[in-house]
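Since the structure comes first, as structure tokens, the remarks are kept for the end.
Up next is chain A:
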Amino acid sequence: MTHLEDQSAVGVAVVRRPQRVRLLWLIAVVIVLVLLFAASVAIGSRDVTWADIVAGLSGSTDSISEAAVVKRAPRTMLAVLVGAALALSGAVMQGVTRNPLADPGILGVNMGASLAIVIGIAWFGLSSADGYLWVAIIGAGAAAVFVYTVGSLGRGGATPLKLALAGAATSAALASFVTAVYLPRGDISGVVRSWLVGGVGGASWTSIQQMLPFLVVGAAITLLSARGLNSLALGDDLAAGLGERVAVVRASSALGAVLLCGAATAIAGPIAFVGLMIPHACRLLVGVDHRWLLPFSALSGACLVVAADILGRIVARPGEIDVGIITAVVGAPVFIAIVRRQKVRAL
Partner candidate 1 sequence: MTVQTSTHSPATSMDDVATAIARGRGRRHRRRRGVIVVLTTLIVLMFAVSLMVGNTFYPLGDVIGVILGQDVDGATFTVGRLRLPRAVLAVIVGLSFGVAGVTFQTMLRNPLASPDIIGISAGASAAAAFAIIVLGLSGTMVSVFAIVAGLVVTVVIYLLSTSSGSAGTRLILIGIGIAAMLEALTQYVLSRAGQWELQEALRWLTGSLNGSTWNQVLPTLAALIVLGALLLSRSRDLDAMRLGEDTASALGVRVDRTRLIVVIAAVGLIAFATAATGPIAFVAFLAGPIAARIVGPHGSMLIPSALVGALLVLVADFVGQNLVGMRYPVGIVTGVLGAPYLVYLIIRTNRAGGSL
Partner candidate 2 sequence: MTASHTLVAEQLTLGYGDRSVIEELDLSVPPGKITTIVGPNACGKSTLLRSMSRLLAPRAGQVVLDGASVHRMPAKQLARTLGLLPQSPIAPEGITVADLVGRGRHPHQGIFTRWTREDDEAVAEALLATDTVALADRAVDELSGGQRQRVWIAMALAQHTDLLLLDEPTTFLDVSHQVEVLDLLTDLNRRRGTTIVMVLHELNLAARYADHLIALSGGRVHSAGDPTSVLTPTMVQSVFGIESQVIVDPTSGKPLMLPIGRHHMRQP
């Protein structure tokens, strides 16, 4: 072979190797997810066997163990969906804002959804998951727009620090409003308080069914914008120079992200840091190509939340610690590690 052919052969091999690696990781994550799903359904205040799991999942509730499985299944399913949605949303937000610190919780989007829901419950008597969903999405969207606008004012546009600060400030602001709204309402304050912690305990098949359309649409939009996000990562100018319609990509992927985290928050309450941690970890394993990163993040996010839920049930038997607390306690150190690793100028 000539020198050039040699080089191209090497080049192809170099490109293919990562692809193989990524595929392997993807398969690994799927396997882990399945195992975690089984574990989640198996573990609890009453342990069950494999036979029970299989029987329970196929619908029979003859024994108490099988009934336990049936009870835990929606919760696990919710954890999967919420984890996937939040991780996917976080990955997209990081891509859209080119900000390593973007996360629905930090950017105040969760709080926006929360405030909207609390207002809905307190002033408009909302009580169905359906109502929650629409309201949460509107709240999440409004908060996202607000935080982004505030964070991009002034020199340098939306730098990570400015965005994080705008998000923290807005979160704090919205949190105050949330408390101000539910406080005088003795009837709902207990419910709201426990919802605000963020957990998958109150899952039911109906609520999952209702959130599914939002998740599907959101996921579809975001997955389709993967190529656009790849270009966006090079900077607006360069992306436009490569023929990408920057504004369209931004708007559509942001819409997808808002749908995802709005829906997730509506049902499970505000869960922080999932959208932050998972994309970073995934980038280490499968690289920065969003076509791989996004699905991988979704699957990994599902794994994380299910694992967190399992942990919460094991650690605090017979009670449980809600997922939101676990992700916060685990996520904060990860967040800090990420901040430390970044070059200061990049922040």
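Here is the rule we use: a residue touches a chain if its C-beta (ideal position, glycine included) is under 8 Å from a C-beta of that chain, and two chains touch if they have at least 3 such contacts; residues count from 1.
How were these picked? Simply put, all candidates are chains of the complex that A comes from, given by their letters.
Everything numeric here is computed off the predicted structure, so don't read it as measured data.
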Chain touching chain A (counting every copy) in this complex, out of 1 or 2: 1
Interface residues, chain A side, partner candidate 1 - complex: 101, 105-106, 150-155, 160-162, 164-166, 168-170, 172-177, 179-180, 183-184, 189-190, 193-194, 196-197, 272-273, 321-322, 324-325, 328-329, 331-333, 335-336, 339-340, 344, 347
